[in-house]
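I am attaching a structure below and will ask some questions about it afterwards.
The other protein chains are all here in position, but one chain of the complex has been omitted.
Our next item is subunit A:
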Amino acid sequence: MARKLLLEHINVPGINTFDVYRSKGGYAAVEKALKTLSPDDVVEEVKKSGLRGRGGAGFPTGMKWSFLAKPEGVERYLVCNADESEPGTFKDRYLMTYIPHLLIEGMIVASYALGAKTSYIYVRGEMMPQIRILEKAIAEAKNKGFLGKNILGSGYDLELYVQPGGGAYICGEETALLESLEGKRGNPRIKPPFPAIAGLYGCPTVVNNVESIAAVVPIINEGGDEYAKVGIGRSTGTKLISAGGNLRKPGVYEIDLGLPVEEFLYSDEYCGGIANGKRLKAVVAGGSSVPILPANLFLKTINNEPRLMSYESLADGGFVSGTMMGSGGFIAYDEDQCIVRNTWNFARFYHHESCGQCSPCREGTGWMEKVLHRLEYGHGKMSDMDLLVDVSKKIEGNTICPLGDAAAWPVASAIRHFRDEFEWHVTHPHEATTRNFGIAHYADPLPKLEEAAS
């Protein structure tokens, strides 16, 4: 069993309180960083660790930190993005609920590294219990002298605030989050300037995911080089995966990056296989916005190599036959699930959550939703599939923020891989409303490469 770095003590009773957390070696990273390391050393350690952003894009965290502009006499801010609203992702909520001090410890170290005097945790508005938990934890830490003025006698001051979010998916986009945090409507800003230059209140700002910030704690405790030994290639460290869907044991799992997908899905230590003895049909590997893959392409890459849970391996094959790590919202579909209905459901979500600022996303998401609704309820046409692909192409890459891409990818990939099922919905409209297409050939072993080429 692989060693856990974030969730090591998750089952200790009372780990959500300061005293128990401290007795299990908590806040050692704060002591180490503030007493023995300079801010630049901390950034250097994070760079060495190769930690990549856990929120979805996978941008190296250390690099992001080193891009932060540091003009004299201007405040700098660290903002933790806890507006976790991606369908299928629930790892941050789990972490904040059960081990809030890990996030706070990470926030202190990261704020110290960036020289931020005020830091914010922007929590999704619907997560009111988590907001209370975090506020309580912050009060505890402040009582013990880990927050506030002159932390541990080091002369470093830090105030940490929790901000309830605006209740929109778009507020998880970093610039929309900053707008919302400033008290405005959560519309994404037009970049450039990037937040590292002009972010919150026009000051240089770093926005990081909850898990990225929590991962700073083991990095400081053990050193960046040690952390980099976990994982595979450029995907270092451990990752929280929130596994859901038709699994025997859904839940949040901490895995070493590079774990074979097959092991994650079927071993008893993790998901334990598909529920009710059914077969796997399709997988969304990293939250609703990443491309969906049929079972055969998910377990093996197009070159017939086993796929691994890592940024590179999941993306193997690009958009033609690969997917993305995303935020780690792993959704498995068994043979009884309807991909058309699922795609419609995702499209409905993005239609509802589009901010309405730029035209391709505002109008295109609604259009796709309506066409998919028509297909799902048996009124579709053969030309609808090409129409959907075309509309998704018109949205993708032409919008202000990545929500347009996130809306376009699941639709485009579902049609790419499950076209038969969409066509069946058109040719058998009545049957499509009463029964499902079934697993068909989606779990068949991939053809050998030579055959595929011929």
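By definition in this document, a contact is a pair of C-beta atoms (placed from the backbone, for glycine too) under 8 Å apart; a residue touches a chain by one contact, two chains touch by 3 or more; residues count from 1.
Heads up, the rule we're going with is that contacts and distances are computed from a predicted model.
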Out of "Cation:proton antiporter", "Urea ABC transporter, permease protein UrtB", "Winged helix-turn-helix transcriptional regulator" or "2Fe-2S iron-sulfur cluster-binding protein", what name does the UniProt record list for the absent chain?
"2Fe-2S iron-sulfur cluster-binding protein"
Any idea which of A:E45, A:D256, A:E353 or A:E421 touches the chain not displayed?
A:E353
Which listed residue (A:S85, A:Q163, A:S288 or A:T399) would be found touching the missing chain in the intact complex?
A:T399
Just checking the interface: what residues of subunit A touch the absent partner chain?
168, 170, 185, 190, 351-360, 362-367, 370, 387, 391, 393-395, 397-400
